[in-house]
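Scroll down for the structure; my scribbles are underneath it.
All protein chains but one are shown in place.
Labels A and B are assigned to the chains in the order they are written; within every chain, residues are numbered from 1.
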Amino acid sequence: MSSSAFPARAGRAIGLLVLIVAAIAALAPLVWTLTTSLRTPAEAFTNPPAWIPLNPDWANYSAVFEQIPLFSFFVNSVIVTGLIVIGQTITCMMSGYAFAMIRFPGRGKIFMLFLATMMVPLQATMIPVFVLIKWMGLANSLGALIVPALGGAFGTFLMRQYFLQMPRELGEAARIDGASPLQVFWKVYAPLALPPAAALATLNFSGFWSEFYRPLIFLSDQSTYTLPLGLVGLQGNLGTGSISVVLAGVVVALIPSVLLFAFAQRYFIEGITTGSFR
Amino acid sequence: MRLVSGSGGLSRRTLLKAGSAAAGMGALGALGGLARPALASSVAATITFAYFGDPKQATSMRESLLPLVKKVDQNADLKVVGYNGTDWNDFFAKILTQIAAGAPPDIVGVATEGVQLMAGKDLAVPLDDYVKRDMAELKEMFADVDPILIEGLMYDGHLFELPVNFNAGNMFYSTKLFKQAGLDRPADNWTMDDFQSYAKKIAAIPDVNAFDWIVRLWGSWTCFMYANGGNLLEEQRFDGGQWLWDAAYPGNASVKSRKGGWKWGAPTANSAPTVEALQLMIDLRKQGLAPSPDVGGGGTLQGLFASNRIGMTIGGGFWAGGLHNAGMTPDSFDVQYFPKWKEQKHLFGVVGNAILKSSKNQDLAWEVVKQLSAADAFDLQFPGNATTPVRRSLMTPERYKTTGPEHWSVFYDTLTKFENTTPIPAPPYYNALANALNRRTTEAIASGDAKSALDGLQKDLEAASKT
Partner (left out) sequence: MRGEALFGYLMILPALVIVMLFTAGPIVASIGLSFYQWDVISPPSFAGLSNYEQLLSDQTVLHSFWVTLGLAVSIVVLEILVGLGLALLVQQRRSNVARGTFRTIFYLPLLASASSVAIVMGYMFDQKFGVINYYLGLLGIPNIPWLTSDFGATATIVIIAVWQQVGFAFVLFIAALSSVPKDVLEAAQIDGAGPLRTFFAVKLPMISPTVLFISVVGMIGAMQLFDQPYVMTKGGPGYTTTTTVLLIYQTAFQNLQFGYGSAISVMLLVVLIGLTALQFLGARKLVFYQ
């Protein structure tokens, strides 16, 4: 093992270097957003940019809260995103499992149908969906955003792929021991699906948290606006808003999601898989 | 028609306080002239008013307008919704979705970009009969608004909107950079040659764009096109409209040239003066006087201007508020008329409120539309000089004291000083035109060949004008 220790260490050092460069590339626009939000718009174009703000101007942040009802946007986003994520995690875990592990007639065809629904852009179906939502009485409410998203082809597909990666012997052994199909799902495979479920929840969270288009079309009352839609208000009519305030709004919108992810990812993505398979 | 007592330049907090029912009722007492018996409808009517602008103003607007609605119909309710966006396209898409789903608003704020679409497609109600009926009340407004802005909202001799705000394309410049380059404020009748020599002097300053612009229909290279006597479409006028000019401006000589609205004819995108104008923009770039333009709403442009990176650019009254929000002091920028090429011709766009034909409460909607054009309604809808009022009486030094510019009178005088000020070419197929214009402009900039790009635009417009 140790005969290749030196190249291994060099390899790891290079790996770290690559990671740092990539991290800079990932963070640079976000850091620029942060620092520019702490300065006046006139300084937004000074080069080199002051990556560390020496005289942070917090006025832009108070302006964000003054100019738009940020708290209400935030609450709406939390409700919508939270319910969607919970709903999809449940329904997609169930359907993904079934498509992967359970045999039933028409399974392949129905799955193809699911996939196909991902292939038509939102712009094309928006009007029929809007008509449907209105007919269901959900128009202009958070329900208009939540209900259509409680199940998803994307989530189903993702969970199916991960379930397919799991060994069938476990389930077969449980069946032999007398477990019902439900118990096989609940006791054997569901626990193993926590990393992909967490990954799905994470991706859904970021996707729906930053969603702009459906709220734009389906909501018309400002009290129902979610964060990305509400933030557009900072841009002012015809772009007359202050760029620094707009960027401050972007930062404010990011913070809760960042905190949530930083906290949660440790538990979900790594945690439980350290247990090896029998 | 005083809605809320108070002077111009109200802060948002004052507006919110002023929007309380008490103030509204008090102001109603001052109305006096509105002697109409209060109706009571059997079914509770709700008027929805949708506008393109800051949603935050919606609540205060509703509070001020609701008492008036109730005065006409006790059981009626009012809903005010504001949609934000970088350009009118976003707003239209939203309204269209609502129309498609059978939930259209009753009143929509529409700019020149959409007036002919609404009128041509029979979406909006012609206001002629209402105007004739209430002319006594409206005379004050007409007297306060330049007739050209009224004609800008006409189509085929009928009036479709009552105006609220407008923006003409003038030249904004950085006083700081001018001083640095040793330049004085250009004369009112400065020429394209003057403009280019100014640009060259500013270009000598390092790290600065002498001139900058964005790609869109309003206030882009299209200003140069107008100044060169060119246009994208043939300029014609509808007959008619005499009913309005006679009733609203009796004995006023300035309405002699007014007719029934602009009728946009066959495409002239690749005509010589138009090509020459676009080629000028390409040449400016080649000479290092202007960079490659951005596409879209102009956020970057204002940011650059605010950081003193741009010497001159095209803007309208809405820049006063925009630059102020970007942190510019009132004396750091100023405005002048657009320079003269073959002629000194300016473009403008005007915004008003229309009533949709689908509305079940058109009479009620009309009452709201009238109030929206009231003098005090302007700052309620558009605080902070985010656009230019159509009412001459609102163009005061107080309005522009906080934001600047010093020569704010240029905004309105553009309409009165020049006979040839013309609205942007916005036919019923405006959207197709705007998209094609944006695409072909960026194509020309990238390729350096204005003629072939505009030949392409000519084809695009010919196809679009047929549908």
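Here, a residue touches a chain if its C-beta (ideal position, glycine included) is under 8 Å from a C-beta of that chain, and two chains touch if they have at least 3 such contacts.
Not measured: the values here are computed from a predicted model.
Interchain touches from the omitted chain, evaluated on the whole complex, reach A, B. The missing chain, though absent from the display, is touched by one residue of A:A59, A:I79, A:A153 or A:A173; that residue is A:A153.
Looking at A:A59, A:V129 or A:A179, the residue that reaches the missing chain in the full complex is A:V129.
Interface with the hidden chain, as seen from subunit B, comprises residues 89, 92-93, 96, 99-100, 121-123, 207, 209, 215, 291-296, 299-300, 303-304, 309, 429, 431-432, 434-435, 438-443, 445-447, 453, 464, 467.
Residues of subunit A that touch the chain left out of the display are 1, 4, 8, 11-12, 15-16, 18-19, 22-23, 25-30, 32-33, 36, 44-45, 47-49, 90-92, 94-95, 97-99, 102-105, 107, 110, 113-121, 123-125, 127-129, 132, 147-158, 161-162, 164-168, 181-182, 185, 192, 195-196, 198-199, 202-203, 206-207, 209-212, 228, 231-232, 235, 243, 246-247, 250, 253-254, 257-258, 261-262, 265-266, 269-270, 273-274, 276-277.
Following the convention adopted for this analysis, only the chains that are shown with their structure count from here on.
Only residues 50, 52-56, 58, 81-87, 90, 93-94, 97-98, 100-103, 297-299, 302-304, 306-309, 318-319, 321-322, 325-328, 382, 384, 386-387 of subunit B touch subunit A when the two sit together in their complex. By the touch criterion given at the top, residues 40-46, 67-68, 126-127, 130-131, 134, 139, 216-217, 220-222, 225, 232-233, 235-246 of subunit A touch subunit B in their complex.
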